[in-house]
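Presented below is the structure to which this report refers.
Only a portion of the chains appears, each positioned as in the full assembly.
A and B are the chain letters, set down in written order, and residue numbers restart from 1 in every chain.
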Amino acid sequence: MSGLNKYIETLNKLDFSKMYQNDFFLTWEKTDDELKAVFTVADALRHLREQNVSTKIFDSGLGISIFRDNSTRTRFSFASACNLLGLEVQDLDEGKSQIAHGETVRETANMVSFMADVVGIRDDMYIGKGNAYMHEVSEAVQEGNKEGVLEQRPTLVNLQCDIDHPTQAMADALALVHHFGGIENMKGKKIAMTWAYSPSYGKPLSVPQGIIGLMTRFGMDVVLAHPEGYEVMPEVEEVAKKNAAASGGSFKKVNSMAEAFKDADVVYPKSWAPFAAMEKRTNLYGENDFDGIKVLEKELLAQNANHKDWECTEELMKTTKDGKALYMHCLPADITGVSCKEGEVAASVFDRYRTPLYKEASYKPYIIAAMIFLAKVKDPQKTLAALEARGLERWMQK
Amino acid sequence: MSGLNKYIETLNKLDFSKMYQNDFFLTWEKTDDELKAVFTVADALRHLREQNVSTKIFDSGLGISIFRDNSTRTRFSFASACNLLGLEVQDLDEGKSQIAHGETVRETANMVSFMADVVGIRDDMYIGKGNAYMHEVSEAVQEGNKEGVLEQRPTLVNLQCDIDHPTQAMADALALVHHFGGIENMKGKKIAMTWAYSPSYGKPLSVPQGIIGLMTRFGMDVVLAHPEGYEVMPEVEEVAKKNAAASGGSFKKVNSMAEAFKDADVVYPKSWAPFAAMEKRTNLYGENDFDGIKVLEKELLAQNANHKDWECTEELMKTTKDGKALYMHCLPADITGVSCKEGEVAASVFDRYRTPLYKEASYKPYIIAAMIFLAKVKDPQKTLAALEARGLERWMQK
């Protein structure tokens, strides 16, 4: 079996019917089959593109991007995914105050969606807000569609919220599927999701949360390591525990980078802010207490500085499985002596893993495209086959 | 008769030949037949999209948007309309100073239009400037086209100027056509275009002017209500009077919201700034008199505050025809107790009309697309039929 059929055969064995006309918020709201369907469609779309077959399922239509934070990587990944499927991206750049209220969310969501087939939102800054905002938008456009305001129901894709970063975690997971040669081979592999020192503060929690919430699905031995005081959201730890129990993997918390790295097959050292501090900051913003925010920032930087030894060094890498663990990062990394004086990772380690890191990132546009595809296409297998049969060249040259 | 034929039959009875290769500035520069053609093509394009038929008449080409003001709704409507017809939007974000002079307008207009099939402009801030600027741009690109600089003549669409807001008023009118079940049923219906209190000041006059200048075309009884001192442009009042006389409708001015609402079939309560004050502000800007502008702002806010009783309340709504007038607004509205302490409309009134309000807005992309279509297509009936015959799916799914 080869070519596109391989992917179609895989899809035939999975049940993902509930993804049609639905949203993608958190990976743990999706079944194993649904996650596998995303991986499979992502690979299938990449396969078709490599064969120079156009995968445009839309002849016109908009993909709305709402980024309540600066972003280059995710923005281009979303734009690439939309373009791959035939949607034109329109950015909504309203100030935060303008889209803060319930009434306004509902209204704006409808006003920008008359021709929107998908809405991608990144809103990871404030604990308790981002995911809730996405649900508000989704409900608003669903209601708009039911009431005849919108002729189609725009699909919502979570491009990073306060709880999860599903497009990142799924892209990372697909990179691991390919690294280990199949999703079944992830079972029993050890992944160390560990905190690392960074001279900046306030990095989002959604990546470590996304990783422990997703990698525990595949029977991996997931270790979360961080200094005391850098706890992630307790609810997500609970999710990881339950996942591990169900998948036959494990989830463990340690306060030592060395312990996490020991015999690991994969390491993911990355800075983040303590959940409790981010919650505090959210409240300070809510109260417009800018002096309080400044004080908090100073405290957090000082707290970070106590843990400069949390760096992914060559020495630590040697303690991993055969000294050859895969080093992962969502990028950009704080590289010691390159992007900062002291950072998350030694320059020589980062340098050795550059190509795998870039490949890891390269899955994201396809993951996003697959999420959209599965939400927009009633029979994905037949549609993939139809795209191949249509045989429209993506790049015409004689 | 059903489907697309209905629209083609309607178009067959209308004369709109002068719209081809032309611009759309003010509704009162267009004949009744031309306005009806816009309504009909808007409905036909919506019909085709609902049937999943692609309406792309352009395989490549640009739609240039020039917004000399922030705008979400109109920006997305223009982007949607362009996308629907196959044009890619490019925003021109020059500072105001850069495009202020005659020489520069002519040059910039040509420089951005080499591949432009349409130019959409919103410039509503300064009395006596916006519409004039649009004409400058239009003349520049027409000359460019004649001289062989531009291979096509970009169509200009007025996305809001100091005089009229034709895409808004036409979308509102099409909403009414559907509300009353036909353009002929608008005859004799009473519409109250009334001022309402808002805690902000300087809201454009183009909406009330657009409404009185357009709704008087269909034999409606149009009442313009505002406190003394909130006069709109006298020229537009003259237009409304003439229109009413010609269409068998009426145009009346009152200084009481209650009188305007009495037995109205439609109410449109909305804040705006006095014409004379906006004229003064334009002059102050021209003189760079920023202290003068601040003084004027304070005066205007104080003046507004004298009229907080101009609010669309439940009590007033009860006095309308059967207590069931259609409440209209161009959005966003200042909702009492929601978006501001005291505003244009009571929360319960707004809430009850949310769906019709969103639907009202949903006509705008199609109205803009129809304006472009009629300017770009020699035989719209044949082209609509050809689009249906081509049968290209907008959204391909098996």
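Just so it is clear, a contact is a pair of C-beta atoms (placed from the backbone, for glycine too) under 8 Å apart; a residue touches a chain by one contact, two chains touch by 3 or more.
The shown structure was predicted, so the numbers you read here are calculated from the model rather than taken from an experiment.
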item	value
Number of copies constituting the complete assembly, 2 shown	3
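Criterion: only the chains that are shown with their structure count from here on.
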item	value
Inter-copy rotation, subunit A to subunit B, in degrees (Cα atoms; steps of 5)	120
Between subunit B and subunit A, distance of the C-alpha-averaged centres to the nearest whole Å	41
Contact set on subunit A toward subunit B in their complex	56-62, 88, 90, 92, 94, 101, 103-104, 106-108, 110-112, 114-115, 117, 144, 147-152, 376-379, 382-383, 385-386
Parts of subunit B lying in touch with subunit A, wherever the complex brings them together	46, 49-50, 54-56, 72-73, 76-77, 79-80, 83-84, 86, 88-89, 331-332, 335, 338-339, 354-355, 358-359, 361-362, 364-365, 392-398
